[in-house]
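Showing just some of the chains, left in place.
Letters are used for the chains, namely A, B, C and D, taken in the order the chains are written, and counting of residues starts over at 1 for each.
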Amino acid sequence: MTHFKVYREDRWPHMFCPGCGIGTTMSCFQRAFVNQGIDLDKTAFVSGIGCSSRVSGYVYADSLHTTHGRGLAYATGLKLANRDLDVFVFTGDGDLGAIGGNHFIQACRRNMDLFVICVNNNNFGMTGGQASSTTLHGYNTSTTPGGNPEYPFDLARLAAAAGANYVARYTSAHPKQLIRVMEEGMNRKGFRFIEAWVACPVYFGRYNKLKTPVEHLSWLKENSVHIEQMRADGKTTEDDIDLHVAGKITVGVIRDAQRKSYIESIEGGD
Amino acid sequence: MDTIEIRLSGFGGQGLIMASVVLARAASLYESKHVVQTDDQYKREESGLYVVQTQTFGSGVRGSATKAEVKISTKEITFPEVTIPDVLVLMSEASFVKFGENVKPTSLVIVDPDTVKSRPGGEYCEIPATVMASELGNKIAANMVMLGAVVAMTDVVEVDSLKSAMKDMLPPATHELNSKAVDKGFELGNECGGRIQVDWG
Amino acid sequence: MKLIKREYCKGCQICVWVCPKTVYDEGTEFSDMGYLVPTVERYDDCIDHNRIKKGLKQACELCILSCPDQAIRDDLYGDE
Amino acid sequence: MMGEELFLQGNRAVVEGALYAGCNFYAGYPICPSTEILEIMATRMPETGGTLIQMEDELSSIAAVIGASWGGAKSMTATSGPGFSLMQENIGYAVITETPCVIVDVQRGGPSTGQPTLPAHGDIMQARWGTHGSHSIIALAPSNIKECYELTVEAFNLSERFRTPVIILSDGELAHMRERIKLEDIPIVNREQFPEGKVSFPVDPNEEGVSPFPTFGRGHRTHVTGLSHSIVGYPSEDTEVQGKLIRRIIGKIDDNKDAICKYETINPDAKHLIVAYGLPARSAKDIVQQNEDFGLFRPMTVWPFPSKAFIRATEDVESVLVVEMNEGQLFREIERYAYRAGVENVGLCSKLDGEIPTPQEIMESHADMEVDQ
C-alpha cells in the first residue's frame, strides 16, 4: 500500500477516533497524490487547528501546523516566498468556515495558488462537538441542545461566489469520486477547493443518532445528490442554498473556471 | 488516616472521569454524618467531608490515557492533586505504564485483569470490572463495578451515597444497570484481600 | 491476501460495511488497544483479488480507500 | 437556591456565579479548557431567559458581548489563551468606551496553541497589557471552586460599578476540578443608569470617575466611539481631551484600589512571606498552615495589584517568595513593591511545565533563596 510513502508511519496509529472520516480523506488524498506523481520534496502542507488540521503532522513532508483559522494566510505567505512549492492545505469546517472564514473567501478571491481540502464533519470535533458554520439547521451539538437555530454555509458555493477556480464536493462515502476531483484539482491552477463531508461519529454522530461510523457514512451517502442531477431537475443556484438547509449535500464539481491565478497575475503573464 | 487519595486511570471512553465525579460527589454531598469542620478560612463550610475531584484530559480525541482523581479528607484540602495515591485503579495497559509504579507500600492497587496486561511488582487486587459489566449487560458499567470495589475495600463512602450520586449524574435508563454494577463491585471488593482504612471520625 | 494491521485498526467496521462482496466479518478478538478487529473471511470473493489473478489492475479497493486508519493492505498488489 | 450545596466543576461555578450576578447575554467560541462554560451556558441561558450565541470566533464574541452591554445586558464571554489574544483589540474598545462586561480566561500552556490540556498562568501580564495603548484593567484570580463562583459575581459587580471590562483568570485545572460550594447571598451591583428622558450631555463622572451609563434604546441618542472623545461622546483630535480621558479611565481603577482589591493574608507576623494566587496558593497554604515562620499573601485581585496591602504584609519579613505557574510575571510587579518596602531577599518559584507547584517545590525554592543570600 502506498499510504506510508506519503505519511509518517512512525506516528501510526494516528490520533483520530475509530471511524473518523478524516482518516478516509487521508487515504483518498494519498492515492490522488501518488497517482499524480507529485514529489514530496517539492510540496509543503499547511493546516490550522482542529482534528482535520492535524493531518499536516502525519504527512511526510515539510508541514506547518499553524493557528486556528489562519492556515490559508500562512500558506499564502509560504507559497509566495517559494513559488516552486506545491502548497496543500488541510482544514476543517470550523477552521475554514468559522474562525477562518475571511481568509477562505479572500484566498478564493485572489485565486491564490493553493490546493485546499476542507474536511467537513459539520461540527468542531477537536473541542468536543460544538456547532460549526456547517452544522445543519435543526441538528444537535453540544452547544445547540435545542437544535441548531442557524443555517449552514454551503462552503463550496461560497468558494465559487468568491472566485475560486476549481471547486468540488464529495463525501467520505464517495472515496473514488473524491480521488477523482482531487486529481482534477491537482491539474488546475489558482485556488482549488475540495470539500469532503465526513463522519465524526464520536461527536456529530453521537448528538444526531449516527453513533456508529457506518450509520454516519450511510447518512452521508443517502443524503448526497449529484449537481448534474440537480441541474437536470431545474434547480437553480439559489435553490441549492436552501436545499443545503434541508440537509441535502450537493456533490460533484461546482465550479471549474480558468481565471488567472494570483501568481499568474503578479508575474504579469496573460 | 484523615485523608485518602484515589486515582482512577485507564483510557478514554471507560468513563473514569464520570466515576471519579460520582465518588467525589457521594463523599461531598451524601456523607453529612461526619464531623463538622470549621476554620477561619473556610468557615462557611458547614458539614461533610472535604472533597476535591481532578482529572487530566488528553486532546479532545478519544483513545488517549486518562486519569481522574479524588481526594477526600476531614480537613481542608489545599494542594488539590493526588501525588502518590492511596488507592490506584488501573484499567488499561497504557495507564499501567504511566502510573503503575507511582505507589507507596501501603497503597491499594486494583487492576482490571482483562484490560491490563502487565502486573504491578508489589501487592495488588484483581477486579474483572469490564468482564463483569459485560455480563451485567454493558461493559460501559465497568467504571461502576470498580467504584463498588473501591468502596468495599476502603469504606470511603456508604454504598447508598455512591448510588445516590450515581443517580444524580447518569440518565435514569441506566440506573438499574449501574446499581447492579456497584453492588457487584462491592461484592468483588469484599472478596478481595487488600483493604485500606479511612477514619472519618 | 487482504491484511488488517491489528496495531492500526480501530474496529470501526467500515470495511465490513463498504465491501460489496462481504469479504470481511466483524471479528471476535479485541486488539491491544481494545478494538474489535474484523477478519478477512471470504477473500476469494474479493473483486480485486479476482482481477489481479486475471492480470487486470485492481478496480474496487473500497475497503482500502475507506479505512480511516490505513490498516488494510493487500499483499497481492505488490506495492508495499 | 440560596444556601444550597452543590458539587461543581470550576467552569460550572463560573456559569452559576454569572447567572447569579444577572448575566443575561453570553457570546463565545469553543476552546479548551474553557469550552464547558459555553456548553453549560447553552443550556442555562435559555432556561434563565437570557441569550446565548456561539459566534464565529473570539474577535466577534467579545464584540457581541460589548454590543450587548450597550443594549443593556450583563454580558460575558469565556476563552483560553489563543482566543484571549484575539480579544485584545476589542477589550481595549471596552476600556475606552467604558463598557461593563466580563471576560473569563481559562489559562492553558502557551505560548500559541501550546498545551491545550495543561493548566498554566502564562496570561497574567497579558491580562494587564494585552491590548494596545495606555489603560488599566481589573483581573481576579480564584483559588477554589467557591471563588470561581464568588469572584465571578464580584467581577460583574466591579464591571458594573466601574464601567469597565473585568477579567477572571482561571486555568485548565481549576476549570475542571470539582469541590462543594454553598451558594451564599452576595449583594448585586447594577450600573448607574443615565437620567431618564433625553438628557443633554455631559453628565459628570461621580467621585470614582465613573459616569452613568446611557443604555441604548432609552432615547439618550448617545454616540459611543473608540476614538478619543470628549465628555459629549464626540470624537476629538484634541490632545487635552485625550490626556484627560486616558487619565480618568486609568484613574478610576488605579485610584480606587481600596474599593477594588481583595486579598487574603495568613500568619501576618511570619518571617517569610509567600505570595501566590490561584491554585499554587493552595500549596502555599499547606506550608503556612504547618509552619508559622511562613506567611501567605494571596491577591485575589491580581490587577490592580493590591500594593498597599502587600507593602503592609512585608513589614518585618526577611524574605518574599513569589510562587507562579509562569516565568515570574506577577513577580515583576511584586518585586518593585518588595524592594521599595525594603525587603532585600525576593525569590521566585516558577513552574513552566503545566504542573501545580507542590508544597515541597515551594520549600525547595525557598531554600535556594536563602543559599543565594
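What we mean here is this: contacts are C-beta pairs under 8 Å (C-beta built on N, C-alpha and C of every residue); 3 or more make two chains touch, one makes a residue touch a chain.
Note that the structure is predicted; figures quoted are calculated from it, not measured.
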| item | value |
| --- | --- |
| Labelled copy-number formula for the complete complex in this structure file | A x2, B x2, C x2, D x2 |
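Just so we're on the same page, only the chains that are shown with their structure count from here on.
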| item | value |
| --- | --- |
| Between chain C and chain A, distance of the C-alpha-averaged centres to the nearest whole Å | 26 |
| Length of the line joining the C-alpha centres of chain A and chain D, rounded to whole Å | 39 |
| Where chain A touches two or more other chains, by residue | 16-18, 127-128 |
| Multi-partner residues of chain D (each touching 2 or more other chains) | 32 |
| Residues of chain C that touch chain A when the two form their complex | 7-8, 10-14, 16-18, 33, 35, 62, 64-74, 77, 79-80 |
| Parts of chain A lying in touch with chain D, wherever the complex brings them together | 49, 67-69, 98-99, 101, 124, 127-128, 130-131, 133, 142-146 |
| Footprint of chain C on chain A - complex, ascending | 1-4, 7, 12-14, 16-24, 26-28, 31, 172, 175-176, 179, 201, 212-214, 217-218 |
